[in-house]
Structure formats: C-alpha cells, structure tokens
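This part shows chain A:
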Amino acid sequence: MAYGYDISHLLSASVLVFSFLLLFQGRMFGLLNMFVMQAVCLSLTVASQAHFQNAPHLYVTAAIALFFKAGIIPYSLRRIIIRLGIYRDIETIFGVGLTLVVGVALTCLAIMTVMPLAHAQELSAREDLAFALSVILMGMLMMITRKNAISQIVGFMSLENGLVLAATGVRGMPLVVEFSVAFSILIAFFVFGLFVFRIRESFDSVEIHVMEQYRGEKQ
Partner candidate 1 sequence: MELMHDLLLQGWQMVLVVLIAPWITGVVRKTKARMLRKQGPSVLQPYRDLRRLLSKETLLAENASWLFRVAPYLIVSATWVAATLVPTFATGLPFSWVADLLAIVAILATARFFLALAGMDVGTSFGGIGSSREMMIASLAEPAMLFIVFTMAILAGTTRLSTIASVMASGTMGIRVSIGLSLFAMLIVALAENARIPVDNPATHLELTMVHEAMVLEYTGRHLAMIEIAASIKLVLFLSLISCLFFPLGMAQREDGWLAMGIGLVAYLLKINALACLLAIGESVMAKMRVFRVAELLSIAMLFGVLAVFLLFLSRGM
Partner candidate 2 sequence: MNLLEIFLWMIPLLLLIGGVGLLAHKTATWYRGVYGATGLVCLFGLVVGVAGLVAEQPPLELVLPLGLPWSHAHFRLDHLTAFFMVVVNLGGAAASLFAMGYGLHEPHPRRILPLYPCFLAAMNLVLVVDDAYSFLLAWECMSLTSWGLVLVEHRIASNRQAAFLYLSMAGFGTMMLLFLFGVLAGQAGDFSFAAFRLNSAGNVNGFLVLFLVLLGAGSKAGLFPLHVWLPLAHPAAPSHVSALMSGVMTKVAVYAALRIIFDLNAHVQWQWSVPVLIIAGITAFIGVLYAIMQHDIKRLLAYHTVENIGIIFLGIGLAMAFRANHQFVGASVAITAALLHTLNHSLFKSLLFLGSGAVLHATGERDIEKLGGLIHRMPVTAFFFLVGSAAISALPPLNGFVSEWLIFQAMMVSPHLPQPLMKFLIPCVGALLALAAALAAACFVKAFGVTFLGRPRSPQAAQAVETDGFSLSAMAVLATLCILIGIFPVTVVDLLQPVSQLLVGVHLPPHSGELAPFTLLPFGSEGSSYDGFLIMLFMLVASTLTAWSVKRFACGVTKRGDAWDCGQPDPSPMTQYTAGSFSQPIRRVFGSVWFYAREKVDMPLPGETRAASFKVTMLDPAWEGLIAPLGQGIGWLSERFNVLHFLSIRQYLFLVFTTLILFLLMVAQWS
C-alpha cells in the first residue's frame, strides 16, 4: 500500500512541477503543450488513486480529465489561437523570473499552512494537500499575471487541476465525478464564451483590457 502511495505521490508532485513550467512558459503553443502534459499527469494521478483506493468511480474522473483537459479543450484553444493569429509571446505583468519567485513563495505558503495540521492526518495526505494548494494558488497567480484570455483559461484549468488533485487525494470523497463533470461544463462555458464573443465581433481581441473599455459606467 505504502508503495502505491509513493507512486501517486510522485505523480501529484509532477502536477506541481508542471504548474511551475506553466508559469515559465512564454509562448501560446508552449503553454498549451505544458497544460496538456499537466492534465495527463493529473489523470494518471487520479487513475493511480482509483487503483489504490479501490474507487472505480475515480477512473471516470481520470478519463474526463484526460479526454477533456488533455484533448478537447487544448484542441479548441489551439483552433482559436490559429484563427486569431496570436502566436506571439504572452504578455506578463511582471517578468517571468519574478513570477516564478512568487510561485515558489506561494508553494512555501501552502506548505506552511498545511504543515501544522493535526498529526492524525496521514503524512502523504498532508503533502498531497500541500501540492494541491500550491497548484491552486499558482493557477490563480497565472490568471493574475497573464493579460491574455486564453492563458487565463489555462490558468483557471490549472487551478481546477489542483482541486481534482485534492479531491481525489482524500479517501472516499463523494461526488468527485459529479464535480469534475460540473467543472468541465464550467470550462466549456469559458471556451464557449470566448468563441461567442469572438464570433459576435463584440471584441476585436482576446486581450482582456480591450473588453474593459466597454464598462457600463465610464470613469
């Protein structure tokens, strides 16, 4: 059993590593590729959890993750990128270096908050939790530091990966499958929304700040 934990543990650590790599990525396609890798890692983690926890329904979650996040969504995003012709570098607010530093700081914070949790919790569960929390925080960080709507979606999905990581890491968490379905719908909404806005030509760009010119109450 301990051996099993080690595997899933390793896998979830790799999800975190990919989070860092996401932060590091400067180009659109590179970002999507990294995200696909993270999603694959995630589905592997979930699958391993399904195996070791004897929870077959988690396989569904793994499948959804694989199919949706590593398949359809990146594919549609890629289509959008090609249609809009935005292969450029991704604009970040601070430089990549600083973003990475903040990422490390966030990981430290995650560890700090999880550390003092009661010893009753199994050690690996605590670590998993720390990983998940870090992934979540870094997903948010990505949403904040990237100016482009597509990278925001990627950031959100990465955040959601953290959630799945956390949910599947806990023994016997009910409704996980339902949650992953719900989140998938949510993300589909995102992508759909992006398409809609693009198709309706309300916005000429997916740069978010352009959209903000349409604020109802002008300053």
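Basis for inclusion: all candidates are chains of the complex that A comes from, given by their letters.
By definition in this document, a contact is a pair of C-beta atoms (placed from the backbone, for glycine too) under 8 Å apart; a residue touches a chain by one contact, two chains touch by 3 or more; residues count from 1.
Small disclaimer: the values here were computed from a predicted structure and weren't measured.
Asker: Touching chain A in this complex, which is it: 1 or 2?
Answerer: Result for chain A: touching candidate is 2.
Asker: How about chain A: which of its residues touch candidate 2 in the complex?
Answerer: On the chain A side, the touching residues are 93, 106, 109-110, 112-113, 115-116, 137, 140-141, 143-144, 146-147, 152, 208-209, 212, 215, 217, 219.
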